[in-house]
Every structure is written in structure tokens, then in C-alpha cells.
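Below is one structure, written out as C-alpha cells; comments come after it.
Missing here is one protein chain; the remaining ones are kept as they sit in the complex.
Presenting chain A:
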Amino acid sequence: MAAALPLVLLVLLLLGPVGRGHAEPPRDSLREELVITPLPSGDVAATFQFRTRWDSELQREEGTDHNFLRYAVLPREVVCTENLTPWKKLLPCSSKAGLSVLLKADRLFHTSYHSQAVHIRPVCRNARCTSVSWELRQTLSVVFDAFVTGQGKKDWSLFRMFSRTLTEPCPLASESRVYVDITGYNQDNETLEVTPPPTTTYQDVILGARKTYAVYDLLDTAVINNSRNLNLQLKWKSPPESEAPPVPFLHAQRYVSGYGLQNGKLNTLLYNTHPHRAFPVLLLDTVPWHLRLYVHTLTITSKGKDNKPSYVHYQPAQDRLQPHLLEMLIQLPANSATKVSIQFERALLKWTEYTPDPNHGFYVSPSVISALVPSTVAAKPVDWEESPLFKSLYPVSDSSSYFVRLYTEPLLVNLPTPDFSMPYNVICLTCTVVAVCYGSFYNLLTRTFHIEEPSTGGLAKRLANLIRRARGVPPL
């Protein structure tokens, strides 16, 4: 994430002024929205989305292969305040007005989940796509933890969550809305109460379930002008039972098994909890080269039986150049857990290739699982421009299924690590031992020793030597 941000900034600096300088006024300059979803456990999820669009004079290049996908990941990077500040600066109103006043770092990082993203893409302005607009979409999702931030209480308000309230819309925004998920509560106001009461509601099918949202439009003067600020409040009238949350149809888990520093096994568990529908998933794994995968050990089992993938694409790693790439299309039987496992050997790195903290371990990036999950409720085809922004987080391909992309947890694998604290001693000692002992012992073992009695020789030789000495020549 941190690596992606400067790149995006650069793109903006280059292209931003060009877009603004265009003759036509920029269309649809900013849409912003906040979706608040109270969860049965008492936690609250909040998702911000800001979409900025501007026209560009940049012509679309002909002959570019747009099917060429690049994928890279930094599994170690943790998002922190340093990522939030530049991210906020990309917003047209910065954090001065509109929904972005709620973006206070100390609250956003006092949560149990935090995800921040920047998407930039060209959008065609006409059917032939000869001219494009640029779209910058920024999303931020946080989950407030009832145990930590709520001190065990399950009632929420904007002020409690963000220590701010909404006062005015961003003047540049063409749309500025807050959606509150009130699915299942709104019939008789028995379990959950939202104040102020919503004027309009919005219904849609999200992830295969029908949802109802209360909508607050900040551009609607009635919403804010009554009290000069908007402090949304959620009150649970009868607190929900703290039971296990409903399990999604598709979820996954990943872990390393085995012990010791020579071999190991990468395991990915894919759960299909749908009671009667099987569906295929696409599993994409990139594994760094220093884990040498044994592809012949790739096993996929579901319900105790071998599950043969219908498609496998494997690109082996090259040392220090490229990682392993393993892509598989696997059919998940209904109501099953599928285990994908592959063995690996840990490679020895060159001593300069270790990270500064090698005993921490080396990260293996998450598997990516993409699937079309069967839906119970038929979704209508949507018009992306008209529907709320958050619909774009839940793409629907057809009416009978919805698309899900999951990332498993990254893995931490220990490689055999030399003791960097005393390489000098070790090298010196080893060299000495090898030089002194090995050489001498080898010498002793391969030679045979005979004692030669020093013979003084005959009279003639002695005489000859006497003469030679007198001549100054070495004796015989």
C-alpha cells in the first residue's frame, strides 16, 4: 500500500492540471459516501468511498495489450498513519468539509480492522473510447470493536466512532450521502433505532442478501440545517444475542505445517458452506523462490477424496528472479472443506540476502481466491452510474451469482538462518581447524614412514666429498 501511494501521487501531479484545463467543466467531479453497517456482535463497520473524475486529453494508446495483468504484493507492509495522511490529501476537500472531516487518525487506528485503497482507472467517454476520463476512487473501511472502543456497550453514534459530527457537505461534491444498514430492523423499530429518523430508504441485493439502507443526503439542506450538525445514532432496543456470526458461503484459511528448518507444507483450506450448491473457485498462489515447491506433492482433497483441478497453470520460480506462480481452478463440493497442500523445501540464502531481522521469518504472500458464489436472491442488473458507489465493491455478474475475491492471511516462514552475531569467530575457527588439522591428518594418513639409517658411505665417496668441499661445490 505504501509503495503504491507515491506512484499514484505522481500520476496525479502529471495529469491533474491537464484535466482541469479542459474547456468543458469537469463532469461529476466528486461523489462521496459513507456506509455504516451495525453487526450483530455489536461491532460497527464503516466504509468511506470518494470518487473523483476528471477529463483527460490523453489519448488512449492503440495496440496495448489490456489483458496483461500484473500482480504484486508486499505482504509485510502494515497500513499506518503515514499512509492515511497522503491519502487524505488526494481528496478535493482534504479533511476540511464533507464526510472527510470524520477521518481522524487517532480514531481510525483505534479499530480492529482497517483497510485503505486507491484505485485509478481510465473511463471511456464515448462508445469508441477515443477519449477518456480518469477516475480516482479512494476507499477506507474500518470496523469499530465493541470490546475495545465501545467499552462493551453496543450503542453507537458518529461522535462516539469518530469524535466528530458532520456539519456541511463538501462544496465540490455532486453527491454526498450516508447509508446506514437497517436490514431486518426497520419493520417495527423493535431491535434497532436510528436517530434522526431517515427520510428515504434504499433497497438492494448485496452479496446474495436483500439489504435495506437508511439514506441521509448531506446536500439536502433539511438534514443538516435543523441542528447545524448531523450526529447519527444507533441504539439497540433489545440487544442482539451474542451468538456465533453467520458463516459466509465461501471462506478460506492458510497455514504452514511441519516443524524444523528443512521441509514444510503450505496448506490452504477452502470452505464451501453452501448447503447444496457446488461452485468452482480460482486459486492464485505466488510463493517466493526461497521456498522450493515440490509440485508433485500438490494434493487437493475434499471430503476425504481426491479432487482433481480442472485447470492448473504453474510457472516455476527462478532463483532471485521470479517467484513460483500456481493457479488452479477447483470445484468445491457443497458443504465441504477442501484442503490444498504442497510441500516445500527451505532454501539457504546468500548471507547478504537476509533481511536485517532474519529471525523474524520471511513472508509468503496471501493466496487469492476468486469465485462466483451462487446467490439465493436474484439481483437485478445495475446501472453503475445511477446506483450508490458502494455497489462497485460487490460486482454482480449475472442474476444467479455474485463475485467474491478473498485474500487469505499472509504466512511467516522461518528459513535456516546463520548466527550473524559471530560470523568472524566462526570463520576464523573453521578455517584454522581445517587448515591445521585436516592437512596434517591427511598427510599422516596417506604417507608411510620408513627410517633410513644414515649411512656414511665408502671411502671413495668421503674422499670425493672432501675434494668437492675444497672446490666449493655441494657434497654428494
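Convention: a residue touches a chain if its C-beta (ideal position, glycine included) is under 8 Å from a C-beta of that chain, and two chains touch if they have at least 3 such contacts; residues count from 1.
Convention: contacts and distances are computed from a predicted model.
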| item | value |
| --- | --- |
| Record-based protein name (UniProt) of the chain missing from this complex, from "C1GALT1-specific chaperone 1", "GPI-anchor transamidase component GPAA1", "Kv channel-interacting protein 4" or "ATP synthase subunit gamma" | "GPI-anchor transamidase component GPAA1" |
| Residue, one of A:72, A:451 or A:476, that touches the chain absent here | A:451 |
| Of A:256, A:347, A:377 or A:406, the residue in touch with the unshown chain | A:256 |
| Residues of chain A in contact with the chain not shown | 75, 78-79, 109-114, 145, 147-148, 151, 242, 253, 255-260, 265, 267, 357-361, 363, 409-414, 417, 421, 436, 440-441, 443-444, 447-451, 453 |
